[in-house]
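The complex appears here without one of its protein chains, the remainder shown in place.
We just call them A, B and C in the order they show up, numbering each chain from 1.
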Amino acid sequence: MTYILKPQLHHPKLPANALGFTRRDYEGSVSTLCAGCGHDSISASIIQACFELDLPPHRIAKLSGIGCSSKTPDYFLGNSHGFNSVHGRMPSVLTGANLANRDLIYLGVSGDGDSASIGFGQFAHSIRRGVNMTYIVENNGVYGLTKGQFSATSDRGSKSKKGVVNHDSAIDLVSVALQLGATFVARSFSGDKAQLVPLIKAALSHRGAAFIDCISPCVQFNNHTGSTKSFDYVREHNEAVNRLEVIGPRSPIHIDHEPGTTELVTQHDGSVLALHKLGVQYDPSDRVGAMTFLQQRQALGEIVTGLLYVDPEAQDLHDGLETVDTPLNALSDRELVPGAAALEALNASLR
Amino acid sequence: MTYILKPQLHHPKLPANALGFTRRDYEGSVSTLCAGCGHDSISASIIQACFELDLPPHRIAKLSGIGCSSKTPDYFLGNSHGFNSVHGRMPSVLTGANLANRDLIYLGVSGDGDSASIGFGQFAHSIRRGVNMTYIVENNGVYGLTKGQFSATSDRGSKSKKGVVNHDSAIDLVSVALQLGATFVARSFSGDKAQLVPLIKAALSHRGAAFIDCISPCVQFNNHTGSTKSFDYVREHNEAVNRLEVIGPRSPIHIDHEPGTTELVTQHDGSVLALHKLGVQYDPSDRVGAMTFLQQRQALGEIVTGLLYVDPEAQDLHDGLETVDTPLNALSDRELVPGAAALEALNASLR
Amino acid sequence: MPKPLTRTNDFVVKFANVNGSGSASANGLFAKAILRMGVPVAARNIFPSNIQGLPTWFEVRVSEDGHLGRRGGVDLMVAMNPQTWDRDIAEIEPGGYLLYDSTKPLPPEKFRGDITVVGVPLTQICNAAYNDPRQRQLMKNIIYVGALAALLGMDPAVVEALLGEQFKSKPKLVAGNIEAFHLGRNHVLNHFMPLSLKLRHSDKVGDRIYVDGNTAAGLGCVYGGASVCAWYPITPSTSLAEAFTDYCEAYRTDPETGKARYAIVQAEDEIASIGIVIGAGWNGARAFTCTSGPGVSLMQEFVGLSYFAEIPAVIFDVQRGGPSTGMPTRTQQADILSAAYASHGDTKHPLLFPQDPGECFEFAALAFDLADRLQTTLFVMLDLDIGMNDWLTTPFAWDDSRKLDRGKVMGFEDLESGRDFGRYLDVEGDGVPYRTLPGTHPTRGGYFTRGTSRNPYARYSEEGSVYVDNMERLLRKFETAKSLIPAPVRRDAKRATRQGAIYYGSTSLAMSEALEVLHTQGRDLDALRVRGFPFSDAVFEFIAEHETVFVVEQNRDGQLRTLLMNEGGIDPAKLMPVLHFDGSPITARFIADAVGRRMAQGEQVTEAAE
Partner (left out) sequence: MPKPLTRTNDFVVKFANVNGSGSASANGLFAKAILRMGVPVAARNIFPSNIQGLPTWFEVRVSEDGHLGRRGGVDLMVAMNPQTWDRDIAEIEPGGYLLYDSTKPLPPEKFRGDITVVGVPLTQICNAAYNDPRQRQLMKNIIYVGALAALLGMDPAVVEALLGEQFKSKPKLVAGNIEAFHLGRNHVLNHFMPLSLKLRHSDKVGDRIYVDGNTAAGLGCVYGGASVCAWYPITPSTSLAEAFTDYCEAYRTDPETGKARYAIVQAEDEIASIGIVIGAGWNGARAFTCTSGPGVSLMQEFVGLSYFAEIPAVIFDVQRGGPSTGMPTRTQQADILSAAYASHGDTKHPLLFPQDPGECFEFAALAFDLADRLQTTLFVMLDLDIGMNDWLTTPFAWDDSRKLDRGKVMGFEDLESGRDFGRYLDVEGDGVPYRTLPGTHPTRGGYFTRGTSRNPYARYSEEGSVYVDNMERLLRKFETAKSLIPAPVRRDAKRATRQGAIYYGSTSLAMSEALEVLHTQGRDLDALRVRGFPFSDAVFEFIAEHETVFVVEQNRDGQLRTLLMNEGGIDPAKLMPVLHFDGSPITARFIADAVGRRMAQGEQVTEAAE
């Protein structure tokens, strides 16, 4: 059952969305992160995206692991249920939640430590199962909450604040997600809301495993020279392949870009992704091409951002399992319990 | 310290290698696997490779997780120490063993359940750290020991023996290893010893993380029509990119292939890999190219085998950590314990 | 030579085979045929941790009196495995019997003088009749069943009927198997006298069903309303998830759409399995996983989260021989402590101890009500013996008026009515708070779940007093659990006694028999079967009433005894451990010996044997 009540307008001057909610209705508790932390900008983008998509806040479930990044679900969507689980295991908890109720929107928030170090297995397996979710990694290349150790996304050769050089190969979560069958893959930067908000909107509207790797500098422990996840470094090396506009299912489509430079992708829920090309020829419907492009550009030191891959026809885990349309948590006793009659035949077969 | 004793010749008629060992000296206990299991062929290839490489058996340590595949180290190299650890965690145990004594050769044997399901995280992290090892996954697409459930390397759409269709994306360990920085990557087939033995020899001589994905049909649970890991299926779809010959550090090089079709790669230990090209243009020194090639061919349903990537200049974890040449387990008390004198200054600094 | 054993409907037959040779199905046929003759049977499979080629045994207890625990000892050995010949022969009781394949002659020193030896040239008979190697392998098994039928006086009509059912869809196989059966039976009829071990039609089976505990538990999960299952294969728990899958397909397929009213995920490991269960439980679906010891070790962190964040979850631990990989195909009750106090920090978790497949069904269904009511992880502790062996048990029954008890959940109307919602508020004083499910109400009842300390309104707090209040409430909740866990079952001795015994789980049947044996020795004990943890007052009253209480368990360290001492403040001196832990199911003989010896030492034999 879904109840949609008209929200009371606490702030009559703030603009309201189609549901009558203001941006403030999508906010959460006051952040306890460091001033300037990239993660707070991502929270703001999530708020913006949900506001713009007219999502009823209580129809979203926010899940996270442990870390500064994983704390952020407390700081947005205060009316949504949230689950700050254990370190590296958000994907499994989200998968379970999703199985229980296919009707909610699932937003997983994690860190690079949470997803690429301890949680790499769960990250991979939730993606390859096609869990219908938006999975955002707030990627700062370090463990913020435990004070600045390298994470598995730190680039080889990058320097820690203390001057130690990382000698392990980095895990590129975007490439891994592509390889494991994610049906929506993007990379963005906490410092570029104009790029990030539409990506989050598109991911939330996507059916299937949508992954966003969002570089999000840690001002406390990884924003120095020698870091490849600092604000400066990311700004200098950022190569966006496209700009995205998300057009609601029932909204008219106006394209004010040059003809031929915009591609329209209609998602499963009817929303349209208008992809404006930027310079390079990039086809986000070609998985193998995307992987190749990424490998080549990353070898040159570029940080490729934008909507890197999308399959609007994607299936999700529920499709694979062929579950009923009613959320499993809403099935009645009658639908769940076969009753005494069934046991008679069964008992007979066991004699 | 390394002691090399002349082995007693128990079987004077068997051919001996340069150390005076016969093939039998590299054998282990009698296998308890099912008759015809692919894993037994891999054991035989390991035996052959070690024999041909003239390796002193006790200088090899064999490690594994849990599964039919992980049992096999009991069935080869009976004079070597072995460690059948816990499910999915061989990579960490091997890493620790390697740190303790950099002078031994480490052979990790695992299954697809062991490495791609429960152990995917450890697989990935041991590879990206560049642990000096040969890591063989005996890949049958199922959990043999627990009777035939899908593993994470089962292809989407493939059928279990009971007729269930897999709906999850497969993990391609070769692609993942390439992406994570493995410095030697190969795929082979338990049914093709001619290909497999040289690959194992080359991997054992490689310094760094050498990974071999060896398709190894489970005759008991995954050798039926509809499986993509059956003997028949693999034989039909096998596309070898090259044939390898491993030439010992001090052996003369005779190439009897057409000029231009053979590439020579000298490894860190002086051994030479002679790579004979087969049809396609394939460059095993190009990581990005290898990934692209694999993606493209796999999309066509081919199983690409051969030596897919090698970096003969690779560094290993010990290089990164800059550990001393003496194995850590051989350091003397004097080298380990700073003694009373050091404490005086230290105590003073803490007052 | 001792007199050959003479027994009717009361003996033990053991088959020694090689696994992967198809013997399991023939041996099962043998056991089931006896059942169909109306004689109670218990069969136990002792199998190796591999797929093909290693020794495996099948032990059949035939007991008209209904003693279906393991007795100890073997009256008739069917020795089909040369690898284990010596120890198989050694296991036969003096006066017992041996059936073997006499195709290849064996030297006399391979036999024993105090047993009756029946050599049947099974291979020869078989090879004469069949050519195909796989057929030869399979039919040889049926031939020895035929031989046994003749030796023991088994009704051939029963076997023929069973073969008819088994191969219903392949009539050609029916005829073939019946023929093989008679090949063996006729050979024996022609060459041997029947043994003094005899089968005879009876009516002692009644309406009982013959099923293993994993199957029963899987069915119980369906009846308990579980709709999400996440699991990772591990012996001996795998067949529980498989049974759930089969029963869901049968009973939970939407008749109109053909779609599934359940979701079963084979996860990548045990951590993911319990994570999925907790996510589903948080979101209001009943969810479970099944595993064994190594899985319980891996799930510890998540179980602590469930304890502290108060999320319902059910874990079936089908226990096997530990520690570590241990003896994966053997049985033990050695995860009791690991489960009861799972996870770091101060934690306690309820456990259920089903005694047989019947209770596996019951407790499985109950577990979901309890987990929802207590909002915590509940462990159902099976073991390999219950889980993987077929037991004769009361038929499954269900009361159609029963409702799934979802526990304290506030819905839309509650919230809309303005009722105060504090996720960790102890409203009724029983320590159990109310919860809301995601998506319930647009503006009320949302909260942030976490494993860190927080106040009754679920807001983060690092204040000591807030933390302490919450931890003490959790203790109150655990008190509440005592009244919800199935009460212990008491069985007083016929004579008054100051001696008691506590036992649980699969020990039950051997215990009953041992109590009878002890009684005949003049050693009487009141017995209490504990069915769950935390223990109710009745358990401690029982202990208080007795001078000495034997605690009978299948582990080395007396793990239930530890729980009794620790939770009940019981003087350990009073609790005598009786411990069987070699991985085979505990036997009546073992218990009777161990308890009898100790009672003798303490001169606690109250009366002479009757």
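Definition applied: a contact is a pair of C-beta atoms (placed from the backbone, for glycine too) under 8 Å apart; a residue touches a chain by one contact, two chains touch by 3 or more.
The structure displayed is predicted, hence computed values, not measured ones.
Here is the thing to keep in mind: the chain we left out touches A, B, C in the whole complex. For the options A:Gly28, A:Pro56 or A:Gly88, the residue in contact with the chain missing from this view is A:Gly88. The chain that is not drawn here is touched, among residues C:Gly322, C:Pro534 or C:Gly596, by C:Gly322.
Although one chain is not drawn, the whole complex shows that of C:Phe11, C:Phe288, C:Tyr307 or C:Phe535 it is C:Tyr307 that touches it.
One of C:Leu5, C:Ala180 or C:Leu298 touches the chain omitted from the figure, and that residue is C:Leu298.
Taking the complete complex into account, residues 48-49, 292-294, 296-298, 300-301, 304-305, 307-309, 321-330, 332, 334-335, 337-338, 341, 343-348, 450-453, 462, 464-465, 467-468, 471-472, 475, 555-557, 559, 562, 565-566, 569-573, 581-584 of chain C touch the chain not shown. Even with one chain removed from view, chain B keeps its contact list with that chain: residues 1-5, 7, 56-59, 61, 63, 73-74, 78-86, 89, 91-101, 103-104, 121-122, 125, 129, 317-318, 321-326, 328-329, 331, 333, 335-340, 342-343, 346-347, 350-351. Hidden from this view is one chain, which touches chain A at 32-35, 66, 68, 71, 86-88, 117-118, 120, 143-147, 149-150, 152, 220.
Here, only the chains that are shown with their structure count from here on.
For chain pairs B-C and A-C, the one joined by more C-beta pairs in contact is A-C.
Remark: the per-chain Cα centre closest to the mean position of all protein Cα atoms belongs to C.
Annotation: 36 Å between the Cα-based centres of chain A and chain B.
With centres set at the average Cα position, the gap from chain B to chain C is 40 Å.
Residue positions 117-118, 120, 152 of chain B each touch two or more of the other chains. Residue positions of chain C with contacts to 2 or more other chains are 268-269.
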